[in-house]
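With one protein chain removed, the remaining protein chains of the complex are shown where they sit.
The first chain written gets the first letter, and so on, giving A, B, C, D and E; residue counts start at 1 in each chain.
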């Protein structure tokens, strides 16, 4: 099993979700994160105090998937998340040692 | 060392925490996430605009533990988190390459 | 590639970010988490109802980095995040199987 | 929006006054006519001042329910129940209004027996611009009617604090309709209605003092709240799971608006912009301030830290306790009442509640039931004819009011008033809950409660702060 | 802050009254002099009551815009646009005030032709403490002026609901300056100004009834809102992406403050603390309550669940619909108007909007345009001289007002009033939008819209809840 961790632009979440659903990927966990990278942030001024905001809102998707679908899924995800502009985000892939479905003790790929 | 990543129902958090504490597991990191899977979401209607909410609130626990306690801990965790209904969540297990305690540079299992 | 996951005190975030920037580490993803460990929480009383708050606000940093910079970066990070008091947090290191830049399909270390 | 519109009762005499010279024919009639006109215009002017005040007070009392109480309560629940809690207050602004128009005003203020008013004002029949001199001689009866409506709205809304986070919405609606009808309207009649059993000023046989609703509003709602809490049982997970207030900022807003609105509640109960209104205003403010300090100091001493939740709870407790007394007591006794209410309610909410273990979600009993009872009793102690000249003997001499005036018996009268309101609240609420439970079921299902009432009852979420 | 300050017009006669004995010389002059002094002091007292009321009402109407409408609207947008949405309301509190002082009051209430007022009040020239007897005989003209200003502020603010989340701030400013000048001021003059085309009480040739602004405020703003929504086009992602209200709690606060403030809006339109003010107050409250129930029940029936967003939308719809009728109708017809507005606006906002597919972000048209039109028409049905004695024939007999009084023609008059306000709003708004689009461009860039207007237009974020 592999874990795909994708950091994407928040406004792309719906499209990515649709695209994944379309290829039968349902299980995923999402969280609000803030990202720092090449993308320049912005300046906010509050009563003359200037703050450089370089942590920008991003959405992190985590999907644990069977090894054999890795390629297809990353490709679909990347395609749906891309705008072509700096700040589009990254996909990281990790190995997963095991998975368990809490409801019924299914383990391994059966648990996904 | 292993990392246990568990996505559970938010209202189970307290019980899971208690159960883990009972077997001497203290260190953990928790975050609010939203999950998508088999569990059906709900419909929200705001002035006639209908939205299918299929990202449901979940809580993610991350515990880094010594290899030899993996089984005991996952079993305890799963037992405490289970309601038996769809949406109970998953446990994923990963290998951890290293751990460091920021306070004093302890590394490896000593850092947990 | 390695992934560094650091759980730190929220008020140390700025200093850590600066320190990492100073050694040329830009890419990172940050999230608000709550941590449980050795650090004692506090008691909150609302109209006589007492709650032990043992989940304390922490910040989680995730950095995916080339293998060869692991040491330098963890050292810098730990130094900047340390106060020396219980609750300073941990650094965990994981192996990364792959990385992709969504914008342009760069993969591997080129994607970081 | 134009000058003609205002040519109703009040304006006429004023304008007429300018016309005097034109119509004067001989000196003596002229003087008499002028005097009559002046009398009318002076009366109109008095009405303008009093009506302005009472309309503002009506608006202030509505503001107490929404957004005041809605925020105060809404901030104290968990985020998944905030909308349902606010809805309890908000929907009553609509529901009770309809009841009031159809029969509520009549049952409360119509001529009836000592227990309930008659039906002469059904559908507000005959309730127009002419004053109802039984109650308020200088303002349109409609003003009196709409002002009293605002009291009828907030009273059942107060109860909702006890069943927040676990009652079905349909049950809540049915319950409050029945409760307002069976408990509130009769109680209002008994205390404030002409010929009401407890009305000290208009022929009641047990002369009880309740200036702005210690018994009618706070005891009935607070005691009913306790019955509800016991009947419904605890929230799932109480008290094991943390159920911290989700947003104390909005609770503070709510408490402040309650404080400000309460001036309309108490000072408005003078039914005129009179010196008595000022007295009630001052007593209200001083009572609230002293109670804030009372609770804060008690908490600082017992818990180690003074919280803002304590401070705002104290202010509400003081406002509750001063309510029955507000038009009867001097400033420093008002402070004393407030201060003791702050401390008393603090112990009710902390020590007593946890001892008995009932789950009064938002302490509607601990604050309104306890504070209202304390206030009603202390009114019997501190009421004085130096403030309220409402009771005179045949020769016009002011009668002593409370214990401080030398009328020790009044404490007993107050006690009877308290007993009757407790009894009516307990019996009425129990019966109604039984009925509602049989008809629609009072408690939300376990799943609905876990999901949160906002989603399960209303299909919506309060906060969508992401994206 | 000292007694001398208040020695202006009102106080003088009162104090003077005490001086009578000292200056009395012989009986008959003494009586006449006393009468004159009493006349003056009675007039001053009347003015005190009415002025107190009207100043409070002015404050209440300002509170409707800020924080009322700002919160109601602000809670319904996404978190990235909440400040920009609130800014639409807030900045108008400043901008329209300046316009009003320079020429707005004059264009609306100066003597002019049937379509627009003259320039005599330019720079508030001659607008002082003396009453303007054309409009309000018992209060300083300045009071009337500042009260009317608050209406001019909220009207363009209502439109902003239609273009929220996507209009450039500079364009919004320019648009509202032009719109207020070209649409609002003339419309206010036509309906409320002396000699205005539609002014039923002050010489209009088409006698139209609009007590507090069904046509002037709600139709003009609501219909203009529709034009804006169509002209600007949909928000990016609408309706595919979820655009849920980000904070219903603050929308509920806003709705409650609108309800409370609306008493100033409607009852204040009596321009005195008179019985008519009370009537309007009661009608307003009853209309809002019934509409809350109307929308809630309709939604419960059609959608399965009654939401608090529905309840607050209903109350606003009812307040809108009762506005033109509030000083003309009895309590139960007021409820009927409210109830039907609740249901009607529910269908406009759910069925009709989704059928036509325009993106009226916050339903400014569905609530204000639709509710205002319904209310204006029903005013023609239910207006009665039992409530409003504004129209009399030469012999002083009250004239019938609406259909219920037997004056069926009034429905036609109302219809013409509605048509004219629709027409002016459509044409005016279209022309202004074209001009603004040419000058600065109306729509925010795609990047700015995605980033959110709070950051892109104002450089700030509403919430920084972390750390």
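The criterion applied here is as follows: a residue touches a chain if its C-beta (ideal position, glycine included) is under 8 Å from a C-beta of that chain, and two chains touch if they have at least 3 such contacts.
As the structure is a prediction and not an experimental result, all values here were calculated from the model.
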Touch criterion as defined above, residue of B:13, B:56 or B:73 at the omitted chain: B:13
Sole contact to the chain not displayed, among D:152, D:376, D:391 or D:404: D:391
Sole residue of D:97, D:142 or D:199 that reaches the chain not shown, by the stated touch rule: D:199
Given D:50, D:360, D:405 or D:451, the one touching the chain that is not displayed: D:50
Residue touching the undisplayed chain, where the options are D:272, D:298, D:341 or D:378: D:272
Touch list for subunit D against the chain that is not drawn: 28, 31, 35, 38-39, 42-43, 45-46, 48-50, 52-53, 56, 60, 78-80, 133-138, 191-192, 194, 199, 201-202, 210-212, 242, 244-249, 252-253, 255-257, 259-260, 263-264, 267, 269-279, 281-282, 285-286, 288-290, 292-293, 296, 303-309, 311-312, 315, 327, 331-332, 335, 388-391, 463, 465
Sites on subunit E contacted by the missing partner chain, in the whole complex: 1-11, 14-15, 17, 20, 27, 31, 34-35, 38, 41-42, 44-53, 55-56, 58-59, 62-63, 66-67, 70-71, 74, 82-84, 86-87, 90-91, 93-95, 97-98, 101, 123-124, 128-129, 139-140, 142-143, 145-146, 149, 169, 247, 250, 253, 457-467
Chain not shown, touching residues in subunit C: 11, 14, 42-46
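To be clear about the criterion, only the chains that are shown with their structure count from here on.
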Chain at maximum distance from subunit B, centres defined as averaged CA atoms: E
Fitted rotation between subunit B and its twin subunit C in degrees, CA, nearest 5: 120
Distance between the centres, which are taken as Cα means, of subunit E and subunit D, whole angstrom: 30
Where subunit A touches two or more other chains at once, by residue number: 11, 31-32, 94-95
Set of subunit E residues in contact with two or more other chains: 242, 244-245, 303, 305, 307, 309
